[in-house]
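Note that one protein chain of the assembly has been removed; the remaining protein chains are unaltered in position.
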Amino acid sequence: MKKIALAAALALSFGSAALAQQVKVGIAAEPYPPFAAPDASGAYTGWEVDIIGAVCKAAALDCAITPVAWDGIIPALTSGQIDMIMASMSITDERLKTIDFSDKYYNTPTVIVGAKGVQMDATPESLAGKIIGVQVSTIHEAYVQKYFAAGAAEVKTYQTQDEANQDLAAGRIDATQADSVAEQAFLDSEAGKACCEIKGTVADDAEILGKGVGAGLRKGEDELKGKINAAIKQIREDGTYDAITAKYFAMSIYGN
Amino acid sequence: MRDWLQPHRVVLIGLAVALVLACAWFLRWDWLAEPKYQLLIVQGIWRTLWILVVTMVIGMLLAVPLGLAQAAGPWYLAAPARAFCSVIRGTPLLLQLWLLYYGLGSLFPSIPGLRESVLWPYLRQAWPYAVVALSLSVAGYEGEVMRGAFKGVPHGQLEAAKAMGMPRFTMFRRIWLPQALHRVLPTLGGETVLQLKATPLVSTITIMDTYAVAGRIRQDTFIVYEPLLMLAVVYMAITGLIVLMFRWFESRFPSKSA
Partner (left out) sequence: MTAFGALAASSLDLLAYAPPGWGATLLAGLRNSVLIAFGAFGLGLAIGIGGAFGKLYGGPITRDLLAVYTTIVRAVPELVLILFLYYAVTGAVNEALLLWGYERIQISGVAAGIAVLGVVQGAYATEVLRGAILAVPVGQIEAARAMGMPPVLLAWRIVFPLMLANAIPGLANLWLVATKDTALLGVVGFAELTKATQQAASTTKAFFTFLTAAGLLYLALSLLSTVVFHRIEAWARKGQKRTGG
């Protein structure tokens, strides 16, 4: 029995080696609707998944969507487990020290979400004394640590934004900061509608919040970067981008 | 001491020291110098330690009645105790933690008046859930250990006490319990180490323990291995302390079997 299991394990690892010519596109294993979330059958669907398909088609690449744990996704890229990250990762200077990015493919504002009926806006004064929740290893965590942590009662970090939203609905945290589009998906759900609302957009800080979301690449992969940039440009020009966006959102999320 | 001076040991120790020095020289340790990270690390270690101590104490206090119920109790006490221990030992601690924190949390919005109740400040924070989950886990595993310990005390002693007319509670207090505790003392150190290794799981319910601090440093600086190495060293140091403490404890209570 052990032998069979061992042989199966070896076969699995070598079987994957035979497909090494693919471009493995890493996405976050944690659900992040409406960009990428698994459904009951395990397949990932969402705006970002569709964009990955469109970009790969335009760049004539054979892409394999590979879910990776969010907080290990950059090491997974640098160690070669995946070849590209398209997981709503913002282009920040801090990340540019370790990896490279393609051109941005969307840019949405960052908002503070809090309980209904509570007076709050997205300023440090208003958030003083509150308990703020953020997803670990995101630009939002960095932003909250820089601007709100000094005055806040406590900053709690979660493995997924869903867990932070869950605690917001349960009342364990007073506010959470996240991407406006992702939060809108939560606020459209039953739990979200009952409990919370958007309180305001945070003041911009391009250094921390980055200049939009781009595809993460290893440093030095200029050929792949060129192909991805050309593909992004192409799908924006030929209307594929807008067609996909129309399926999920009321307006363009490309940003400025 | 002679043991350590054998030639092959000296060579191995020399290699180990060289490895440590090489790590200290070539890897990135600049993050250790930052005061904000130093404060976080100290706070994280403190949280790990107090959670370990509190849950071990509460867990052992629960484990004694659980073990006793299984060893000598009537069926209506023994069966639930057995079921409890089976469930705790049969499911991952991570799941128990999440069930308490997120599972109960998802029920909060449907309970009216909860936010005004006395319990609310405790239900809001994460540490009560960690303490409850870990204590129940200790109780489940140690309850099994205590069951074996209670059963292992020679029955003759208990019968003799009964024949002498000793009241049941006095017999328990004077003969059964001390001997059972004496039997488990050698394994208690090992069990504490196992509990220590379970504490990193509380980082998944927002408690900033040592593991969470290392994770935060890794994410801020994008360094992959060095914080993990520091983490391993910290846990090994705490393990060493626990082992030494229990060895000293055991030497204070010399083993005298009947």
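Labels for the chains are A and B, by order of writing; each one numbers its residues from 1.
Convention: a contact is a pair of C-beta atoms (placed from the backbone, for glycine too) under 8 Å apart; a residue touches a chain by one contact, two chains touch by 3 or more.
Here the structure is a predicted model, which means the values were calculated and not measured.
Considering the full assembly, B:R9 is the residue among B:R9, B:R168 or B:R247 that touches the omitted chain. Touch with the hidden chain on the side of subunit A covers residues 1-2, 5-6, 8-10, 12-13, 15-17, 19-21, 24, 29-31, 33, 37-42, 66-69, 72, 75, 79-81, 159-160, 162-163, 166, 189-191. For subunit B, the residues in touch with the chain missing from this view are 6, 8-9, 12, 86-87, 89-96, 98-99, 102-107, 110, 193, 196-201, 204, 211, 224-225, 228-229, 231-232, 235-236, 239-240.
Rule of thumb we're sticking to: only the chains that are shown with their structure count from here on.
Taking each chain's centre as the mean of its C-alpha atoms, subunit A lies 36 Å from subunit B.
In the complex of the two chains, the subunit A residues touching subunit B come out as 71, 74-75, 78, 94-95, 97-98, 131, 133, 136-137, 141-142, 156-159, 163, 166-167, 169-172, 191, 194-195.
Across the complex, subunit A is touched by residues 102, 105-106, 108-109, 114-115, 120, 123-126, 204, 206, 208, 212, 215-216, 218-220, 222, 224 of subunit B.
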